[in-house]
Every structure is written in structure tokens, then in C-alpha cells.
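Note that one protein chain of the assembly has been removed; the remaining protein chains are unaltered in position.
Naming follows writing order (A and B), and every chain is counted from residue 1.
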Amino acid sequence: MTAIGTDTIEGFGSTDETARSWLRIALAVALLAGLAAVPLVANDYWLNAVLIPFLIMSLTALGLNLLMGYAGQASLGSGGFMAVGAYATYNILLRLPELPLPVNLLLGGVISGLVGVIAGLPSLRIKGFYLVASTLAAQFVLEWLFNQYGWFSNYSTSSSISAPRLAILGHDLSSPTGRYLLTLATVAIVTVVAIRLVRSQTGRTWMAIRDMDTAASVIGIPVAAGKLKAFFVSSLVIGIAGALWAFAYLGTVDARSFNLDRSFQVMFAIIIGGMGSISGNYVGAAFMILLPILLDHVGGAVFGGAIDPGQLENLQKALFGALIVWFLIKEPRGLAALLSRAWTQLASRFER
Amino acid sequence: MSFFVETFIGGLLAGVMYSLVAIGFVLIYKASGVFNFAQGSMVLCAGLTFVTMRDRGIDFWLAGLITLTIMVAIAIAVERVVLRPLVNRPQITLFMATLGLSFVIEGIAQIAMGASVHELDLGIVDTPITVGEVQVSQFDLVAAATAGVLVIALSIFFNWTRVGIALRAIADDPLAARSIGIRLQTLWQIVWGVAGFVSLVAGLLWGARQGVQFALTLVVLKALPVLIIGGFTSITGAIVGGLIVGASDSLAEIYLGSLLGGSVSTWFSYVLAVGFLLVRPTGLFGDAPIERI
């Protein structure tokens, strides 16, 4: 697995490093402020159907990217870990209602992280595609578990359960704006921590394992521990994302929304966005969430009832697949590399 | 006891059909290093094309021939349009590309031929045969025999012909094939063409068994554990793996399923496969890449 965009994206290696990194921080703050102000202008449709799922998908992609893009361990278990996060958080909300919501989300994430460590154990012996296939075992077992045993969904009779009310310090967060801000805050915090982490000793350990694991172990890098930590952190982030998906987006906890297709979707997001790049997660998530919506609207506008909806869906599916293949061919290092090139040009112009 | 034997044999027979799909994977994997997820949609596409033509009253053999032509054409097109530009890319990117491709094939096949379930009658009688106390489905027997013959034919083809030798050579060294006098691209096209043919047979057998419908694509998810157990690079592995998965799956469904109170067929073979991997990290017959430092 070597389609890594780290070099172009994370470091410019120029003498104006500090000036640029200030510029970047300033931009990030401005962007965050802008995003926080979005509910003032956007209507509920945009929040509910576009922005919230986009942000959560970005978070999921970030989680998988830490594991796959940074530590080089590919996984198709993301859907399963999202489910663990969602069900864990649901059960904590249910059984320990006095805990504050952030603590609750974090605990749900930690539980998902621990499950991730177990699912990651085969990585100590298996590599490459065999490992991908073995993460599918985790995906299918987890999916089955939540469907099979009623305890997880508090013996609710319907197959999906509605999420409890969301609140922080007595503020109700169940409005679209509230759910959006909760999601945005979570994504912002996790992103900052993730950036710190990948630039730290831990991130270096991961990337060393990714690039050449034999050499890593020969120079004394703890390879096994590094891999398991990557599984832990990754599943923790994905677990939090899963909880948000259930509570802030769908409003229900349903194992079916965390199936293999979800895992594929997340993996597409990071490969199209850019492996080994933080910003790639947002670009890739935007692609995966927005493109189907776009195709839907375009299809509706062009054919507008002229052909039957089933056919339209098939057409969209084929088009979506073709676009994915096209982007994979055209942009080997992901869309983030493309944006990064544009950004470097912009920044150098800005400095002159 | 006879129930056990019946389950076991039924499983083995289903296993041969898994092997058939798995062999399609192995061929492509050996030739171009791609884990071709679109194999499932190719099976669906073959089944749909065939059944659509039969519904229009086209003769059995003619329909087969036309479908075969279409499958080979698709396979060759895929090799040209998708895989060639992606050569030297990481495996996972290739895999995801074939996943994207499967959306395209499924979408188009269903636009052209509809998404409803089609009955497919191959004229195989389906009355159970009784041997001693054990009942065996005649259809499964015929299907397994067909698959078995094909599997053997393919192993012979790839073990004894020039193409086969070239195939083995390029698994070690992409340039080696040239010394045998076959262009790499030609080889890829042959292999993809054969994979198209294999999906036709698989599409017919599976389609006759459970109806031609979207669920046919899911057969890839059954072939995957077969491949892990057997190893991605071994035809023998695909056969043995198929039998193991087929038999253990149907036994687990009966005995473990009743223990856990639900169907275990979605995950059992995967967990089994991981168990095998922990002992043999590249499958039973797969060769481990030699890493020299």
C-alpha cells in the first residue's frame, strides 16, 4: 500500500515554513468559524441531509486513514466499529444516564477501540490483502452480533431503536442546529488531536511500520504495539463517528446502516481523498456524500419522471462507479494532493 | 449420522461451486495481481444476459455463445480501460477500482435487463437420489460435476500449456513471460477472457439454483474465505478451500447455528479463514513473498 500523499500534503519543506503554518492555522480557524456560522444561513435540509453526514463521514475517514494511510494496515471493518460505537454509546446513555454526553461519546469510542484491538490481533501475523480479508471477519461478526442479541438494543421490538435525547449541560441538542454543532465540535477536536498524533513519535512509528516493517523492527521500533495502537486509535475515532451517525444523523441505532457497504464507502473516501493525508478525509468524504446527492438531483432534473425511479437508481449507480474508477485512475494520490498543489501555488503567490 | 453425512455432502457439493468462482479470482490475481471484486457482478451479468436471451426464445447453445462473447468482451474491455492505467498502483487501489467497476456492471446490466428475479431452467432434473440412507440433491450433483470438470480442465490448461507456464513465470517476474514468447498484455487478456468464461458457467449454475437475481453478486463474499484458506495464488488452494468452506459452512449452520440461536452463515467461514491464516499467513497453498533485506 503505497499511494501515500504525506510528502506533498503535510510538509512543504520550504524556508517559509513558519509563515505558511501560521497562514494555515489562521485559515483553519477562519474555516471553523465559518462552519460554526453555517446554521445562521443554511436550512434544515442542508444541515440534516448534507452537512451532518458529510462531517461524520469525514470523521470516519479520518479514523480509517490513521490505520490505513498512516500505519499501513488496511481494514474493511469500519462499519462494524461504527456499530460498536453506536451501540456502546446507546447502552451507556441508557444505563448510566447521569454521565455527561462528551464523556459518554468518549467511552463509546474507547469500547470500540478495544474491540478494534482484538480485531487487529491478526495483523501481527498477516499482511496485505490477507489482512483486509480478515478484517471482514470482524465486520460480519459484529453486524451479526448486534442483529442477533437483543440485549444490545435493550430488547426493542423494532429492528431499529430510536436514540435518546441529546443534551450537554442542560442544553438540548436535538434540533438540527444542535446536532450539527455537536458534530462539528467533535470533528474539530478529534482532528486537532489526530494532527498532533501523526506528527508525534506515535505517528512516526506508524509511518515507519507502513513504509518498511522489517527495517522498523530492526531499528528497535515496537512494531506489534504500534499496529495495535493504530487499531485502537482508529477504531476509537470510528466508534465516535458511529455514535454520531446514529444519534446526530439518523436518530436511530440500526445495525443495517453499519454494513459492509458502509465500510466500502469509508475506504473509497480515503482512497479518493488521499491516503496518509488529514485534509484528504474531508475531500474524500465530501465526494462520497455529495456526489450521490448531486447525481440524484441531476437525474431528477434531467429525466424528471420520464424513466422509472428504479432505472434511475441503476443509472446513478453505474455513473457513480465510473466516476470512482475515473478518479482512481486520474489522481493516484487522491484529491487532497490536487488541492494541495493548488494551495501551494496560492500560498506562494500570497507571500509575494 | 446419516443427517450429518447428508449435510456434509451437500456442503461439499456447494463447495465445488465456490471453488469455481474462486478460481476466477486466482487466475486474475496470478496474472495481474488484482483482487477482482467485480467477479460477482460478472457472474450476475452472465446469468442475466443468458436468461434474457432464453426468455426471448433464443436457442440454448446460441444464447450460451452470445453470452460468452459478451463476457469475454467485457473482460477484455476491463483489462484495457481500467487495469492498464492502474498498473503499478497499490493493490488496495486496484481492488477498490474493481469495486467501482462492479457498480458499473451491475448498474448497466440491470438497466438493460431489469432487476427482477428470473427463473433459469437448464433442464437438470432435481429429484433427490438416495444412496443407502443418504439423500443427495441431483441438481447439486450435476452442478458440482460440471464445476468439477471445468476446474480440472482449467488446472490442466494452466499447468500444461504455454499460457499456463507464462502465467506461473510472471507471478515471479513480469518480464519472464516475454521469454516464453507471450506478450504480457495478451496473457492478461487471455486470463480475463477465461475468467469471463468461468463467470458464465458460475452464473448459469448459481442462477439455476437460486434464480438469476441481484443476490448472485454476493457469491464473491463466499469465494473470499475460500481464497484466504487456499491462498490467493493457487488453483489447488481454491479447490481445497472451496470444499473446506462448503462443508464446514453447512455443518456450522446446523450445529453451531442452533447453539447460538441464529444463522451463522454470514461470518462463520470468515472466522474459520482467519483461524487458518493465523497458522498459515498466506493460506494453505499460497506462496509467501520472499522479502530480502
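By our rule, contacts are C-beta pairs under 8 Å (C-beta built on N, C-alpha and C of every residue); 3 or more make two chains touch, one makes a residue touch a chain.
One rule holds for everything that comes next: contacts and distances are computed from a predicted model.
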{"item": "Chain left out of the displayed complex - its UniProt protein name, from \"Ring-1,2-phenylacetyl-CoA epoxidase subunit PaaC\", \"ABC transporter ATP-binding protein\", \"4Fe-4S dicluster domain-containing protein\" or \"phenylalanine--tRNA ligase\"", "value": "\"ABC transporter ATP-binding protein\""}
{"item": "Touching residue (missing chain; options A:197, A:290 or A:338)", "value": "A:197"}
{"item": "Contacting the left-out chain in the complete assembly, out of A:42, A:168, A:212 or A:323", "value": "A:212"}
{"item": "Candidate in contact with the missing chain, chosen from A:141, A:166, A:223 or A:319", "value": "A:223"}
{"item": "Touching residues on chain A - with respect to the absent chain", "value": "2, 4, 6-7, 11, 13, 193, 196-197, 200-205, 207-208, 210-212, 214-223, 229, 233, 276"}
{"item": "Absent-chain interface as seen on chain B, which is shown", "value": "292-293"}
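Assume only the chains that are shown with their structure count from here on.
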{"item": "Touch list for chain B against partner chain A, complex", "value": "35, 82, 85-86, 89-93, 95-97, 99-104, 106-108, 110-111, 115, 221, 224-225, 227-228, 232, 260-262, 264, 266-267, 270-271, 273-274, 277-278, 281-283, 291, 293"}
{"item": "Touching residues (chain side chain A, partner chain B) in the complex", "value": "1-3, 68, 74, 122, 125-130, 132-134, 136-137, 140-141, 143-144, 147-148, 214-215, 218, 260, 264, 267-268, 271, 310-311, 314-322, 324-325, 328-329, 332"}
